[in-house]
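Got a structure for you, written out below as structure tokens; questions coming shortly.
What you see is the complex with one protein chain gone and the rest in place.
Chains: A and B, in written order; residue numbering restarts at 1 for each.
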Amino acid sequence: MEANVEVKAKEVIKSPSGFSVVWRELIKDKLALISLIFLIGVTAFVYGTAIFLDQEEIVKVDLFSIYEPPGEEFILGTDYGGRDVFGQLIIGTRNSLSIAILVTLMTGIIGIIYGLVSGYFGGHIDNIMMRILDFFLILPFTMIVIAFVAIVPKYSVWTFSLIMTAFLWMGIARLVRSKALAEKELDYIQAARTLGTSNFKVVFKHLLPNVSSIIIVNMTINLAGNIGLESGLSFLGFGFPESTPSLGTLLSYARNPQTLEFRWWIWVPASLMILLLMLAVNNVGTALRRAVDARQRRG
Amino acid sequence: MWKFSVRRILIMIPQLFVLSLLIFVLAKMMPGDALSGQIDPNIDPARIEELRIEMGWYDPWHEQYARWVGGVMQGDFGMSFRFKMPVTELIGQRIVNSFWLSVATLILTYLIAIPLGITSGRYNDTFRDQLITGYSYVGFATPLFIFALVMLWVFGFQLQWFPTSGSVEPGMEPGTFDYFMSKFYHLLLPALSMALITTFNTILYLRNEIIDTKQKDFILLARSKGASESRVYNQHIFRNSLLPIAAFFGFEITGLIGGSIFIENIFGYPGMGQLLIESISLRDFSVVTATTLLFGIASILGALISDIILSLVDPRIRIK
Partner (left out) sequence: MGFLKIEDLKVHFPIKGGLFGRTIDHVRAVDGVSFTLEKGKTYGLVGESGSGKSTTGRAIIGLNHVTSGKVYFEDKEITGVTKAKSDFRKDIQMIFQDPYSSLNPKKRVIDLVAEPLRNFEKLSRKEERIRVQELLELVGLNPESILKYPHEFSGGQRQRIGIARAVALKPKLIIADEPVSALDVSVQAQVLNFMKEIQDELDLTYMFISHDLGVIKHMCDHIGIMYKGRYVEEGTAKEIFDNPQHIYTKRLVAAIPDIDPRKREEMKQFRAEVNSEYEQSYNDYFNEEGLAYGLKPITDTHLVALPEKG
């Protein structure tokens, strides 16, 4: 019995699981580790405190405390409506993170399915699907999203994320397709078919696990990008409605030159938050990329 | 080569068709019509109905679409009901400004990217290379609009080195040298802001390309024949790595459009991007439709140009 346990232990050393490889890579890369801790900390803090903050209260206009500089009552001052910037920063970070994660997941799912189908079946199906994808890829993202946001009648956070998703799935679809094209030529896919495995199972049980690592890396990097895209659109006034502030909403106050020049406390903290979030997510993504590609590993 | 080009142009036709259809549907879905802003509200609603019928508002959609496309082909985008002038005329002024902004941005992008990319690729894994890749890494993670805001704040407002809005000093005589210089002066900060952020792509591409080429057999051969280091780089490596970069500029157009929407709004620069945002908030939908269509066509043409140039440079693409 004891001998058996020992054998098991040896096996674990011989073939490290995916998770331990990633962990080793993170430990080696101090920057990525700090980034990860920062991300976990910020996420826990904003989601935690947002429970106790009353969003209605924060976005309510208070005419007696307009443009207060940072002080004792308001840690980060107030905006043109006398609203607490610090509270908006917390809620904004939460909202920005939520929508970025949501859009990343939705684009991921669409992209994966689209890419797998196109790559696995190939031929005419692939041809047509790629033409459609090319068209979406050519459209300038900001412009088309703005146009859609402007005409949607019942505009909400959900419609916003759906519009973003509709024009952001192409990158991952293309990546998954090219991996699937390469992967399906390998004999194990052919073998699975001779063993009586259905196409559906071949795609999701054989193909998907073998392209999953690159999908995870890509989605992490996309998450960073989506934080930037969302705040950019909110900055222009085509993202979140004003009743649900995001980091971009805070930055959009800086479109007023007076605010930009004299009231830094409104837009600088939000800018820093966006920058730090994006850098941190990217750092983690790069570490993941190295963990996935054995040639680049440091650990 | 010509075969690829013809096929590529044929692909473009359905793309243009779908784009125009998409924008037509968008325009139809937009609230209100050309009359709702133009006409005195005191006019009898029955008369408005008559006018609508006259203008073909209730015709089948394909007839309306055909009429719209026909108009666009002749350069007629309808009337802007806010500015009370033909959209074509309105766009005419803005498009020139946007064009120069794009040209300046592209030139600056390449001016920054090529030396940095070459240095980084040639001396890879040295301190210089780490500085450059570090810069492009931060550039990759920084949203354009935040960087532009900071640039405007620092160089426009705090240091006051550059103007903070407009495309030219008011009251200048068009055509004079001062007018030209003023335009250039107003262009510089927006173009530089955009170039500094968008350049990272090109830098990293160039770096990887050079590092790749460095290890190819024909470079080893050139070295073994005793070619000097600078000759190896100038004659062999750069030629192979720079050509694809030149071809990418068509793809850059899509990025430039996205960027110009932010840049023009932040710097108060009167171009197409600003016009788009303005007309959406003013609900001036005939202008929105026109700008969206023009931006879309520009992107499609950009991709076409790049694909064709790339096929000239890189024969592997032609086979696909």
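The definition used in the following text is that a contact is a pair of C-beta atoms (placed from the backbone, for glycine too) under 8 Å apart; a residue touches a chain by one contact, two chains touch by 3 or more.
This is a predicted model, so every value here is computed, not measured.
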item	value
Contact residue for the chain not shown (choose from A:W158, A:Y188 or A:F262)	A:Y188
Residue touching the undisplayed chain, where the options are A:R94, A:R174, A:H206 or A:R290	A:H206
Chain A residues that touch the omitted chain in the full complex	7, 11, 14-15, 186-188, 190-199, 206, 209-210
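Following the convention adopted for this analysis, only the chains that are shown with their structure count from here on.
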item	value
Distance from chain B to chain A - Cα centre to Cα centre, in angstrom	25
Contact set on chain A toward chain B in their complex	131, 134-135, 138-144, 146-148, 150-151, 153, 224, 228-229, 231-232, 235-238, 251, 254-255, 257, 260-261, 264, 267, 271, 274-275, 278-279, 282
Of chain B, residues touching chain A in the complex	11, 14-15, 18-19, 23, 26, 29-31, 137-138, 140-146, 149-150, 152-153, 157, 164-165, 254, 257-258, 261-262, 265-266, 276-277, 280-281, 288, 291-292, 295-296, 299-300, 303
